[in-house]
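Note that this complex is displayed minus one protein chain, with the remaining chains in position.
== chain A ==
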Amino acid sequence: MAPKTTPSTPKSAPSPVASLWKAYNDETPDRLKFVDSFLVFLMLSGITQFLYCILVTSFPFNAFLAGFSSTVGQFVLTASLRSQVNPTTKDFKDVSPERAFADFALGSIVLHFFVFNFLG
């Protein structure tokens, strides 16, 4: 994902985390950033729903299941889309981005079908 920064980092660099952030900002295409922000959104959304379930109540448990599993499932689907679309990933050279997006759309529709079943 992010290029290796440790060997090339000079001693004067502020911190590895900051340089990692800088490298990500500079070198990641906007399309991937777009997908990444969606991933962050899914993660935060899942965490808050899970916190609500733990701290307050799991009462409409089907609703919790639907909401939480939709974020987790969507995260998985999106992460796999991202890794297939990413031009620097060597593993998916034979998979075209179009094919990856078709898989993503199909998987999302199936996931949403199950999620809406759970919503009740």
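One rule holds for everything that comes next: a contact is a pair of C-beta atoms (placed from the backbone, for glycine too) under 8 Å apart; a residue touches a chain by one contact, two chains touch by 3 or more; residues count from 1.
In the analysis below, contacts and distances are computed from a predicted model.
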Missing subunit (named according to UniProt) among the choices "Probable prefoldin subunit 6", "DNA-directed RNA polymerase RpoA/D/Rpb3-type domain-containing protein", "Oligosaccharyl transferase delta subunit" or "DNA replication complex GINS protein PSF3": "Oligosaccharyl transferase delta subunit"
For chain A, the residues touching the chain missing from this view: 30-31, 33-34, 37-38, 40-42, 44-45, 48-49, 51-52, 56-57, 59, 96-99, 101-102, 105, 109, 112-113, 116, 119
